[in-house]
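Removed from the display is one protein chain of the complex; every other protein chain stays in position.
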Amino acid sequence: MKKSALLATAIACVGLLITGCQKNSSSGTKNQDKITVVQNATVDSLDPILAYQNTSSTVVANTIEGLYTIDAHDKPQLALASKVKTSNHGLTKTFTIRKNANWSNGDPVTANDFVFAWRRLSDPKIASAFNFQPGAAGIKNANDIVAGKKPVKSLGVKAAGPKTLVVQLDHVVPYMNKLLAFSDFAPVNQKYFQKTGKKFAQDSNHLIYSGPYQIKDWKLGDNTIQLVKNPKYWDAKNVKIKNVKLDIITDPEKAAIAFENGSADYVHLSGQLVSKYRKDKNFVNDVGNFTQYIMFNLKKPGLDNADLRKAISCSINRKEITTHILKDGSIPSHSMVMKDLVKNPATGKDFADESTTNLYEYSPAQAKKYWNKAKKATNLRSFTLLYDDSDPSYANVAAYIKAQVEKHLPGMKVTLQQVAKKTRTDKMSKATYDATLTRWGPDYADPTAILSMYQSKNDSNYGRWANSEFDKLMAQSDQTTDQAKRYKLLLKANNILIDSASCPPLYQIGAPVLQRANIKDLPMHIAGVPFFFKYASIK
Amino acid sequence: MTNIENDDFEFAHKSETVDHYSGKSYSYGQLVWHRFLRNKGAVISAVVLIIIALIAVLAPHLSQYSPTTPYPNQSNLAPGVNGHWFGTDNLGRDIFVRVAAGTSVSLRVALVAMAIDLVIGTSYGLISGYFGGKIDLFMQRITEILSTIPMIIIVTLLVLVMKPGLVSIITAMMIVGWINMSRIVRAQVLELKTSEYVLSAKTMGESDIKIIFSQILPNTLGQIITTFMLSIPNAIFLEAFLAFIGLGVPAPLASLGTMINDGYTQAIVYPYMVIFPVLFLALIMLSFNIIADGLRDAIEGS
Partner (left out) sequence: MKKYVLKRILIAVITLFLITLILFIMEKAMPGSPFNDEKMSHAQVAALYHKYGLDGPVPLQFFNYLKNMLSGDFGVSYTVQVNTPVTTMIMQHFIISLQIGLQATVLGSVLGFLMGILAAIKRGTIWDNLMTGISVLGISLPNFVVALIVSIIFSYKLMVFPGTYQPSQPFVSSILPTIALSTFTMASIERYVRNDMIDIMNSDYYRLADSKGIKKFQLIGHHVIRNTLISVITVLAPLMIDLLAGSMVIEKAFAIPGLGTLYISAIQANDYNVVLGITFFYAVLFISIMLIVDILYGLIDPRIRLDEGK
């Protein structure tokens, strides 16, 4: 026993010596040019077109810069391009790439690097998860190439000189600049790519950088990734934070502990941790990028009855969910398009606030009314609510919905089914479910990022909802260049969707974080790449 | 050759053998029982276990709270507030009642899985050991191959393919759990097979089934019971392990394992959400282990 006690003490002492005495560093980081940011998703790939997880696209966008970045005020800024000329009614864009834009191995960044990269992105054989994006940006022939109808070479992008990139568009897309700031549009040095072959982007020895940071000593699978300032970056003098360390910690409580003991400066909070830190001076609460909603499978007899869906929607008290169950800064949601995503170009008001409000909100009386109507039209008296285990709060929300529906719609029975996320998406795409708790986040800051999936022919229309007027409005908005008019069309489409109660929104998730108070200009962008460290500073 | 008459054999009449045997077994059982009672730790554990089992069965019915109905505006109350002994969880459900209900789910999973194991493992071991030869060789190859696959892998993959749920967890545990039992029974049978009373029963022309049930099985009972008791905490642990890696019983059912898993990520905010299920789990495991130890000592007569 003495020996073991001695051993334990010895181990503890060695540990103390190595770690030193860590003081609870409160509002300021110890270091003036180094921050540690905790991420909750792993890096799946750093190949720009394969980087699917949030963490991956953050790393790519901060190390391999493209034509645009998004600044701290959510505005796109020219990055590797010094100027852009628009001609042919906005359908041709000519980018001039900066003279001093170089890769970290000394090669200049050329127009061909973009042509090569964007063709890879559109190549249907490579099947990048983001291959819809060139089409969404309006680039000529992109959709046909993805569909296999045209060769990859026909993509509307070409190099008119080593530093001159010409992009041709099918139609004008107002949010194109923001889209081009996403990591999948990053340039790829063709020569380097071919030289490294299968090893490309597998570790820091097989990557070259055009952005503000480069990666130090890393290989795919590591749970820490260190970004250090890239001295060859064209705008290096404006990069204020020299070192950014990304730590991947999936357990939110561990992340909070890391913040408390000073080993992290920026962590996401989730769930119940928020109540603990709500009053902390480092606490920042923002709305997040996902809307959580119920999706009904309209192919199931009974659930195609709008009154039944309205009755279900009216029996759920969103406010009770956000304030008593989640308590994490989530807010009740009334619109499919989330708050803080799009503003009215004319008035500056938020799209979410302007859409039909309080439709099928919690109201036992309304629920009863719709339920009585529905009972006459359908004999459906039970359905299964599907949800996945990717977040612990889903089980709580599902249990609450079950209790509410069974309480307010007497005679209706809800069965809960918890599955893995892959199983849920599989069931959704095969339409073998009744109703599911699901969420959707925007890939870019425009209402179409949410609404287009509800078009009757869209692959992602998992509810199988079809409305010809909605389809017509969406098609019209695609052809409209007048921003104010387009906004109105999309608002109307959004309202039709809500009115159908085919996918009643529940809440928009919160994005509460703990951030050292002296870190400035590091907002989390809710669409596209979450962080651009270039603009951040420590005061 | 004529002086051997039929009545010479009357003495070894079947019924008498059984009578004689069962009497001996009874006194042996009594002996074990007395030895067990002398072990204070084991007796206390047994009492603790009985109390926990009573709570698990009765509390959900007697309490004014339901383990499943949410009361969101009562969520996350500290222990003792508003009559919630262990506090409430994120949905405002009473933790005491939930721990009780979770205990009964955990116990049920373990008991059902192990009971099935008992039947499969015992019969497999009996058959393999008693008949020997080619049958034994073949059956041993099967267990040899099965036992080289890490148990945790079988369980994880099975639960995954069959979708997490009570039935799949029990099935998965059942598939891997019986091997140990069958080995122990087989080893016992091999030993007993050559014992004099079994040999004599054989020469008397007793049927195999009769020998197995009246001679061999009762004599391996002690070992079987000990193994059974020891495998229950293993099963409870396995269920908790599955819950911890996200493959536990799906909501709205809750086991101790899934409750610990839920509370784990909020242990610094609401410690009572994890402390009480952990306490119950530890008490159950502890009690079973101590009882099994006590039983073994009692049976081996140390």
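Observations on the structure shown:
The first chain written gets the first letter, and so on, giving A and B; residue counts start at 1 in each chain.
Here, a contact is a pair of C-beta atoms (placed from the backbone, for glycine too) under 8 Å apart; a residue touches a chain by one contact, two chains touch by 3 or more.
Here the structure is a predicted model, which is why all the values come from computation and not from measurement.
Note that of A:T425, A:Q476 or A:N518, the residue touching the chain absent from this view is A:T425.
Within the full complex, the residue among A:K75, A:K99, A:K153 or A:K219 touching the omitted chain is A:K219. In the full complex, subunit A contacts the hidden chain through residues 1, 3-4, 7, 11-12, 15-16, 18-19, 22, 24, 42, 44-45, 47, 50, 52, 124-127, 129, 131-132, 146-148, 198, 202, 219-224, 247-251, 254, 257-258, 260-261, 263, 419-423, 425-429, 438, 440, 443, 459-460, 462. Considering the complete assembly, subunit B touches the hidden chain via residues 132, 136-137, 140-141, 144-145, 148-153, 156-157, 160-161, 163, 233, 237, 240-241, 244-246, 260, 264, 267-268, 274, 278, 281-282, 285-286, 289-290, 293.
Note that in this section only the chains that are shown with their structure count from here on.
Averaged C-alpha coordinates give centres for subunit A and subunit B that are 48 Å from one another. Interface residues of subunit A, counted against subunit B in their complex, comprise 251-253, 256-257, 271-273, 275-276, 320-321, 324-325, 327, 389, 392-393, 395-396, 398-400, 402-403, 416-420, 423.
Contact residues on subunit B toward subunit A in their complex (touch as defined above): 68-70, 72-73, 75-76, 90-92, 160, 163-164, 246, 250-252, 262, 264-270.
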